[in-house]
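Every protein chain of the complex appears in place save one, which is left out.
Read from first to last, the chains carry the letters A and B; within each, the first residue is number 1.
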Amino acid sequence: MRRERRKRRRIPRSRLWGGFALVSLVLGGLGATVARAQQKKDSCLECHAALEGPLADPVTLMKEDIHRARGFSCADCHGGDPTSDDPLAAMDPRKGFVARPPHRAIPALCGRCHSDAEFMKRYHPALRVDQEREYFTSVHGKRLRAGDTRVATCTSCHGAHGIRSVQHPLSPVYPLNVAETCARCHADAEYMAAYRLPHDQYNRYRRSAHARALYDRQDLSAPTCNDCHGNHGAVPPGIASVAHVCGQCHVRQSALFRASPHKAAFDAMQLAECVYCHGNHDVLPPTDEMIGTGEKSVCVSCHPPGDAGYQAAERMRALIDDLSRELERAQAILDRAERAGMEVSRAKFELSEARDALTHARVLIHAFSVKEVENVIRPGLEVARRGYQAGERALAELNYRRKGLAVSLLFLLFLAALLYLKLREIEGPK
Amino acid sequence: MSPWSEQRRKLLNILLGTSVGATLVAILYPILKFMIPPEVIEATQTSVVAGRVNELPPNSGKIFKFGNKPGLLVRTPTGEYKAFSAVCTHLDCIVQYRPDLRLIWCACHNGQYNLSGKNIAGPPPRPLEEYAVNIRGEEIVVSKM
Partner (left out) sequence: MRVETWRSWLDERLGTEAIREFLRRKEVPIHRHTIWYYFGGMTLFLFVVQVVTGALLLLYYRPSAEAAFESVQFIMTEVEFGWLIRSIHSWSANLMIATLFIHMFSAYFMKAYRPPRELTWVSGTLLLVLALAFGFSGYLLPWNKLAFFATKVGTDIAGDVPLIGPFLLRFLRGGEEVTGATLTRFFGFHVAILPGVTTIVLTLHLILVQKHGMSIPPSLEGARVRTMKFFPNFLLRDLIGWVLAIGALAALAAPFPWGLGEKADPFAPAPAGIKPEWYFLFLFQTLRLLPARVGIFEGEVVGVTLFLLGALFWMLVPFLDQPASRGWRSRFFTGLGVFIVLYIAVMTIWGYLA
């Protein structure tokens, strides 16, 4: 504190005045708001803290609020005159006091600051300032504009008092909490009935591989609702853009797909690219059974037996199965050798290359080309076979040790018997 | 038992002598074999020779074996050496250096790391473990930090 004050004193007066003039010039009306934020006197807080129940709640909640931490207070949103101790004067509507900002007015209220690039720069230069504009491109925003007050607006997701930074783990829009926040409305059957919208997306999402990564592995980069739908501009992605949405993270798969013959076919049939095989909210971890011609295969829904795609699917599946079987076999024999006490950690290490190839091949499926898959599987198979041979060698070595042991045991017993005879010779009757 | 004949006694002594001798040889053989240093000299591994100085041109990389894990030695476009664990933090695939992107890249799911090992794109949740690189004469020595 003290050091700050000293520093401030060192700034030449003329410059200080110049700065003030500039700020008040640029900010115009906002200058008043800022000045107010820095004022000491705040009768709102003083009185409401002394009250009880819902009238005191905002004061308590605001203690955690990021705006409060930046020096803003009640009057900056609610208006009124916080310098007055007289409740009537302080909460005078003529001084702009609004007890409850109406639902419809909230985007504009928040936007007053958040859409102002110059203003926001002073507090958080990296923060975007297009949330309000984006919001009105969303289904929420459009409906709000059309007069529907049941849709979500800023406060529905961020809260009103006690708004925390997105990085705060307790914020309702922290990655781990987003799905729950959306689900407050979107998983409510009654609420959704009015819009004839499904309400099972949340439950389906929670089963998905994405949710598992996010909740079980606490991988904050795993997608939740807003990563695909957008946050402020939330809309369901259309068929055409689904692949782009998934491709944000699954770049390789999406690139392979777009270069594959499937791209044109899917477009022609108006199929949503990734979603058609993988689903949307409940994207499950893919299995090898999805390819091929089996019961769970997704290929057979379009490719009838005998057609080229059907054969390719069968072939790719066979390749992948081959490698995963060989890998398993090698792993099993190395495990067996290890349990028997043999050191096979090096062979196990080399096996990771085959596992690498399998993972790689599973990605390459999206090129829908047998040749591509084959090119990766072949060397993988070679590595897996070498691993298996190493396991066999280790077991053979163990066998050799056992045989050597048997021989040396016989030999030692023979020696013990000879020693015994020698003893008999010494101690026996002469 | 009948008294021991001189012949039996001799035979027993000969047998005993040879067996004891043979046993000693059988014990000494593995011991001597054990003492002969094996081909692979180092019981690694806090550091390993990852390559030779002129092996890598700038803007290239190579995989080397670090203990029982693969490592990635990168020569940056500016000629600096960097080394990382080559195990992708996503699903344990082996990463590689992509001269065209000037990044470390995982082929499995397009994970990307910058030349400090930081995960910058794709699914990897964590940066790659970085190793220290020292040049000792002609050898590039990589060691755990």
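We adopt the following convention: a residue touches a chain if its C-beta (ideal position, glycine included) is under 8 Å from a C-beta of that chain, and two chains touch if they have at least 3 such contacts.
None of the values given here were measured: they were computed from a predicted structure.
Student: Pick out which of A:Glu118, A:Asp307, A:Glu328 or A:Glu343 touches the chain that's been left out of the picture.
Tutor: A:Glu343
Student: Looking at A:Ala126, A:Ala308 or A:Ile426, which residue reaches the missing chain?
Tutor: A:Ile426
Student: If the missing chain were put back, which residues of subunit A would it touch?
Tutor: Counting over the whole complex, subunit A touches the hidden chain at residues 340-343, 345-346, 398, 401-402, 404-405, 408-409, 412-413, 415-416, 419-420, 422-423, 426-427.
Student: To test your reading of the contact rule: which positions on subunit B touch the chain that is missing from view?
Tutor: Residues 23, 27, 30-31, 33-36, 38-40, 43-46, 67, 144 of subunit B touch the chain that is not shown.
The working rule: only the chains that are shown with their structure count from here on.
Student: CA centre of subunit A versus CA centre of subunit B: separation in Å?
Tutor: 36
Student: Show which residues of subunit A lie in contact with subunit B when the two form their complex.
Tutor: Going by the criterion above, the answer is residues 217, 219, 221, 249-253, 345-346, 348-349, 352-353, 355-356, 359-360, 363, 408, 411-412, 414-415, 418-419, 421-422, 424-425, 428-430.
Student: Which stretch or stretches of subunit B touch subunit A in the complex?
Tutor: 1, 3-4, 9, 12-13, 15-16, 19-20, 22-23, 26, 68-70, 91-94, 107-110, 121-123, 125
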